[in-house]
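Excluded from the complex is one protein chain; the other protein chains are retained at their positions.
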Amino acid sequence: MNIESLVADLAAKVPGVVLAADPSYVKSYPTMRLSSAAYLLPAASFLKERGFDYLEIITAVDWLGPVSPEGYTRGGRNPHPFSAPEAPALVAVKNPAAAYKPAFDMLWCLANIPARARLLLRLEIPREDPAVPSLTGLFKAADWQEREVFDLLGVRFEGHPNLKKILTPDFLQGHPLRKDYVHVKDRYDE
Amino acid sequence: MSKVDAFPGGKFDQLFVNLGPQHPSTHGVLRVGLTLEGEVITKAEPDIGYLHRGTSKLAEARGYHQCVALTDRWDYVSAMPNNLALCLAAEKLLGVEIPPRAQHLRVVMCELNRIASHLLFLGTYGIDLGAFTPFLHAFREREMILDLYEMLCGARLTYNYIRIGGVMADISPEWASKTGEFLGFFKPRMKEYDDLLSFNPIFLARTQGVGLISKEAAVDWGLSGPNLRGSGVDYDVRKSDPYSGYDRFDFSVPLGKAGSCWDRYYCRALEMRQSVRIVEAALAGLPEGDIVAKGVAKTVKPPPGEAYAHVEASRGDLGIYLVSDGGPSPYRLHVRAPSFVNLAILQEMLVGCKVADVVAILGSIDIVLGETDR
Amino acid sequence: MSELYPKPVFSKKAGRLLKTRLWPTERWASPWSQPQYRRSAGMLAGIIFGILLVGVVVGELSKWGDLLYRLLLTGTAWLHQTLPAYGAPAGFLGDAADITWISFKVIVIVAVINLNGLWAVWWERKLSAHMQSRLGPMYAGGFHGWAQTALDAVKLLLKEDARPADADGAVHRLAPVVVIVPAVLAFAPVLFGKELAAAKLDVGALYVLAVSGVSVIGIVMAGWASNNKFSLLGGLRSAAQVVSYEIPRIFAVVPVLMFVGSLDLAVIDQAQQGYWWGFFPRWFVFWFPAGPLAFLLFLIASLAETNRVPFDIPEAESELVAGFMTEYSGMKWALFFLAEYAYVLLACFMLSVFFLGGGAAPLPFLAIVPSWIWMLAKALAMMFLFMWLRWTLPRFRVDQLMDFNWKFLLPWSFACVGLAGIMLLWI
Partner (left out) sequence: MGVILERLPGAVKGVPGAGVVLTTADVFIDWSRKYSLWPVTFGLACCAIEMMAAYASRFDFDRMGVMPRPSPRQADVMIIAGTVVKKMAEPIIRIYHQMPEPRFVISMGSCANCGGPYYDSYSVVKGVDRIIPVDVYVAGCPPRPEALFYAVLKLQEKVQKMRISKGAGATPQAEKGPRNVAA
């Protein structure tokens, strides 16, 4: 399936939707960037009509910067497991080449099973009160995957029927996969 | 039970049954809250997270090579495809070319692991339905595969064999001959399982026509692996998005017809036969050469970028989304775990079923909780 | 161990290590080449031969045993008649003798049930293990784990008796008793050999079938009192199952009763003595066509009555954890277990009395072996069948179980009675 013609069709069908090839594409798959969250549902429903009815992944990346060491609990013996001299420093190291920004990068992967094609959609949303429309109305597979993203990254999916924690225990505060997550000690951490 | 308050809502015709997290047939630590009206289920709420270990967060503080060790513990029943998925994603970021011998070895190991995993499914599904003996017969064969792995890399479950850039160790001629012997021993055994379990009238009565998933529902819920193929959807990552040289092998993808528990079960049984074919072909045509690509350092620092790689693991489409910011550890690691996505259909599928079918349906989806919760 | 894991040998010619470990394919290629298989086969042959030898010897001795039994009977009768004449209170000593004699019988029966529990569980574990290429209990007691179940029993006796806080205390405590007592009572008229029974009842067949149905009350009590939903479901399923399978089970006996014309187990046993054409046993299982059909129906219904696979819905491990026994620990749980195996033994004895000729030898010249050995051998063979099915088949679903009963077993049991009626025209 020709992706360019697909995108041209989409632009003709739903005016106002901007679907541009992403310069920093996900390796080896065609990646399109949505310019606004409002275009997600029209684009997804158009793609579903065109055979992209298999929702493969929903995920998000927190582009705030390197992960904070406070997000980890430390072993009892060694208070600073990352500060061993021979071990490479793995956390809190800023890389000058990376483009950090206070934003979440959302990612959807849709697949067309008979045509053996897949297309990745991306969307940048601000870090404060992040929210995107939910795809549960179009794909039931979005149900748990959106709950997972909500649980671990705190992105709200508007229109999700059952948006609550799925993986982490009830008493855990915060969203662990955010880069600035600070672990609050609970009753099982001494 | 002696009080009226014990029933939610104060109604006598509603009963809430809590299945798990410690229950012999939840295959680990899954909890399903069932609301019954008589024998019929009106609401089912799967509750997961009893094995959530935060691997994605841990990966952000580990080196790439260390992350491979973490992947072993997702789907601990078949760890090789997990290793492979992460390595494929990392190799895409690095842009290294894998030598053909290593690719062949990866295929051999993944397919052997698929056989081991399906054998475990076959045995435990038998236990779920009350047949205990197939479990032990399946484990007998599984132990032989684990012996082969032990001979190869020293571990029985968590191999850490497939590394970024290639594989850990080359096979010996003795290993190849042992594998050939095992395959020769295993082929007639599959007939034995058919006689013992697959075509047993009681087994058929309990699984055929039970837990039906239509083609549309299977695609809509994003099922993958034998669960999707049991409904007749021809989707196999090995065919549709070939990796690691799978397009060089001749094998077929078994499809179910009705999408019932038995179709899903038998898809797996047939897949074992195809895996045997692939292993035989791969070992026969094993190319000579290196097993590790040149230029993969001990501390991998891929250039900034994002990669998505997915493989056909034993339970379905295992996808890895890996983001690098140029540092020594992954910036973000997202796993599309097949068990996690497959399990979501349970909340819709169980509604309207008889409570006696819960075990048959749950077993046929074949989840591994380590992968579901990660 | 040394056979399984030989020392590694490096071969200079091949340039590699030779076989370090026997691969299972090699081990199973020809079992007869392995010394341990030959040893086992020899041992098995020895055991069978030994049993036969002991049987023949005991058969000679049993004549003296019959004499003893007759002496005891006449002695008691004599005491009844003569003692009052010597001024003793009327009937006192005679009653005392009766009571002693009855207590002796009760002790024997309870011992049989207990020993059966110990033996059958051990046997089942060994048997299942060997069907599954395992070994089963090996270490407890030394030789092949002979003490395994005895040790389990001692441990269970000493376990804490945990009871759920919200359980219905009295009912929870009473339930195991209600289950085990009918199991013991039902053994009263059971024939252990030719005319070897604790109580001679004219309605023996009816009594056994009726009393063994009482236990289901205990199971329902256990399910209710545990205050656990799985227990409740298990108890209710068990009640439904046992009550419905009672019907085809009783109807399957009716052809036998029609052939014999008596409910007395001894008479039923007596009717199957003798041989057609001098060698073919006149057991009811061979009375084609009603006999074999009734045997099959009774076997299937007995499997269901004793909650064995493929009918073990009430205690289905993978569905209901442990069914009605979920909340029972220690000896209370062991009582349920004991009752289950007692009922299995009872069903096996019933099968052999009703259909397999009871104490009759399969061939005329084998009549030298005493009847109780034949009886026991047939019962154990049936028990083997029970276990074989248990470790081979999957389990029915609860509605299929009921369907199977009402739509298959019950019509066929009616048909069986009709067939027997037609057969009676010629007999």
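Each chain gets a letter, A, B and C, in the order it is written, and its residues are counted from 1.
Rule of thumb we're sticking to: contacts are C-beta pairs under 8 Å (C-beta built on N, C-alpha and C of every residue); 3 or more make two chains touch, one makes a residue touch a chain.
Since the model is a prediction, treat every value here as computed from it, not as a measurement.
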item: Displayed chains contacting the withheld chain; value: A, B, C
item: Chain not shown: contacting residue from C:I219, C:L265, C:V321 or C:L376; value: C:V321
item: Of B:A61, B:V233 or B:I291, the one touching the omitted chain in the full complex; value: B:A61
item: Which residue of C:L135, C:A170, C:A381 or C:I422 touches the chain not shown here; value: C:L135
item: Residues of chain A (touch criterion as defined above) contacting the omitted chain; value: 71-76, 81, 168-169, 171-172, 176, 181, 183, 186, 188-190
item: Hidden partner chain, residues of chain C it touches; value: 125, 129, 132-141, 145, 147-148, 150-167, 226-228, 317, 321-322, 325-331, 333
item: Hidden partner interface residues of chain B, rising order; value: 21-24, 28-29, 49-54, 57-58, 61, 69-70, 72-73, 76-77, 120, 135-137, 139-140, 142-143, 146, 156-158, 369-370, 373
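As a working rule, only the chains that are shown with their structure count from here on.
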item: Identity of the chain that, by mean CA position, is farthest from chain A; value: C
item: Centre distance in Å when chain A and chain B are each reduced to the mean of their C-alpha atoms; value: 24
item: Centre-to-centre distance between chain C and chain A (centres being mean Cα positions), rounded to whole Å; value: 63
item: Shared interface positions of chain A, touching two or more other chains; value: none
item: Residues of chain B that touch chain A when the two form their complex; value: 48-49, 52, 54, 56-58, 60-63, 92-93, 217, 219-222, 233-235, 240-241, 299, 303-308, 310, 317, 319, 321, 323, 325-329, 331-332, 334, 336, 340-341, 343-345, 348, 373-374
item: In the complex, chain A residues that touch chain B; value: 24-29, 53-57, 59, 61-62, 66-67, 69, 71-72, 82, 88-91, 93, 95, 97-100, 107, 109, 113, 116, 118, 120, 139-141, 143-145, 148, 152, 165-169, 176-177, 181
item: Contacting residues of chain B [partner chain C, same complex]; value: 1-2, 15, 17-18, 23-25, 39, 126-133, 136-137, 140, 144, 172-174, 178, 181-182, 184-185, 196-197, 200, 202-203, 205-206, 354-360
